[in-house]
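Pasting in a structure now, in structure tokens, and then I'll have a few things to ask.
Only one protein chain is missing; all other protein chains are in place.
Let's turn to chain A:
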Amino acid sequence: MNSVLWVQFCKDKRSPLFILLFIAGSILATLLFAGGVYSPTTVAIFSEEENASEIEKKWESLLNVDNSFKFEIVDPEKARENVKDGNMDVAVMLMETDYRLVATSELPSVSYVQQHVEKVFQREAQISAIAETRGEGDVRSEIESYLADAPFQLETQGLDSEQVPKYNMSTQLLFAFTFLISMFILGLKVNNVTNDKVSGIWDRMILSPMKKTSMYCGYVLYSFLITMFQIIVVLLLFKYVMNYEVGDNLWLVMMIAAFFTFSMISIAMLITGFVRTPEQFYAIYPSLIPLIPLISGAYMMPGTITNPVLLFVADLFPLAHAMEAIMSVIFYDAGLQDVMMSLLFMLLIGVVAMGVGINLIERRSK
């Protein structure tokens, strides 16, 4: 097993660029799509109604309630142009009581903006509905002061009695992209099994006194270590250099990441069981992997995907479980006990996929 680890490491040492490029890629993707924490994404707003400036003013103050986005009034022409040229992902066209998004693609950031805007508009709709039925006085301030001091208050508290931090999409995207890249790295490493089988190196190992379990362990462990290396480097970088919010319980987060990595390696092994050549793997794997975060809702606010079929499919892959567990550790201070179910799920997926995968590989070589 040690010799397999050593020889795989030698290969990567000879061409470290590959791994480094991947790591750089995941960092870049996170920065690009999630943005820095201290510079909230600016979203252009404009109106083309008759009383445009009035509408713009009203919604500007309502939309800018937290600092995840900065809504800015912009000339309609310019906003449209910016979106068209790709300078901005999205702009919001405002109406008296409604809005339209102006976007050219379905980037994760667009749906995040939409969720925020939708929430604000719905609340306003409710308030004005109440105002209409009551038909008197300053309903808004009444409702607001009522909400601020309601008879029944739902107070969410963390274990350390501090206010629960607000959900941060940047953090979620950080993990989504990091894991996306992890899946590529570990897949390419697992594919070395097929590579070495085709080249005949595998047969040399079979004929040697090395045990078959050691052989498999070598490949699996190497993929695991190199993937964990990538995850840890990226996490530490974002925590200490970019000051991203990754919670205080870094050990538990890494443990969940480790379960995820193992589980996903097993799925890669399962796919390896279905292919004959490394080229087939290269054809299948990279087209499958980007779908997993999409199905698992890793780019969207939790709860966005409601289709039961998609939810079921997502549960078959470890990503959904890992994301859920990590987000609850970071934002809701969940402990080991709380994420145990997710860990067990990933372990189960891992054990089953690994078992079936290795069986298929072995049957293939008969």
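Keep this in mind: contacts are C-beta pairs under 8 Å (C-beta built on N, C-alpha and C of every residue); 3 or more make two chains touch, one makes a residue touch a chain; residues count from 1.
Rule of thumb we're sticking to: contacts and distances are computed from a predicted model.
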item: UniProt protein name of the chain not shown, from "ABC transporter ATP-binding protein", "Radical SAM core domain-containing protein", "Fe-S cluster assembly ATPase SufC" or "Transketolase"; value: "ABC transporter ATP-binding protein"
item: Selected from A:201, A:236, A:283 or A:336 as touching the chain missing from the view; value: A:201
item: Hidden partner interface residues of chain A, rising order; value: 2-3, 6-7, 10-11, 14-15, 199-201, 203-210, 366
